[in-house]
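A single protein chain has been omitted from the complex, and every remaining protein chain is retained in its original position.
Let's look at subunit A:
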């Protein structure tokens, strides 16, 4: 019995210099499973406490009905614009067309790395609005959340990849994120919540639901409805089910 226990211990415990007491503790650890359970209980309790702290903090930072920004109104607002696939990009370009170049600067366009058309559209818009002299914008490429036809087993990997890629948006700590529904909005909003949870910065998130949504929200919309600061819809029918939404007419 004694020999068996010894063989289970790492080699360095068996050398001469190890005090007998330490060896004893290790032996009781292996021989007494109830201590293991105690440790497990303790760590589980710690996890639950941590989870509660996290939930409380999340609840504290979730947008309330009257959450006005506390920022200086003359300084430019670092803006992050999430572009997605075809229809979403067309709508987004229309939404931001009238934003002031100097007030919303610099503008970061977040684009999935397989999407070349959105980049063309973004650059086109920037050229139309500002001519040549001030190029106050960046293109940021992030991995796409899910390719069409991707196998389900590889989804967790690409989710992690997309989440890690979304951290790039924090490089210049934007003041504002505008998104309108492509899947990458979710990972970006998750990342944008980190500074808010830690009390570093409140990055304002504005979500605009597509004109195509009359009575029901998109999956992204439903997920982001409780967490974004402003949720805009383009059909008044949606206000009945989603009272926190804002309807100001057709925006695109």
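What we mean here is this: a contact is a pair of C-beta atoms (placed from the backbone, for glycine too) under 8 Å apart; a residue touches a chain by one contact, two chains touch by 3 or more; residues count from 1.
What we mean here is this: contacts and distances are computed from a predicted model.
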Practice task
Pick, from "ER membrane protein complex subunit 3", "Ubiquitin-like domain-containing protein", "UDP-N-acetylglucosamine transferase subunit ALG13" or "Dolichol-phosphate mannosyltransferase subunit 3", the protein name that UniProt gives for the chain of this complex that is not shown.
Solution key: "UDP-N-acetylglucosamine transferase subunit ALG13"
Exercise for the section: Determine and list the subunit A residues touching the chain excluded from the picture. Expected result: 68-69, 71-73, 77, 86-87, 90, 94-100, 103-104, 175-176, 178, 204, 206, 208, 210-216, 218, 229-230, 232, 235, 237, 246, 248-252
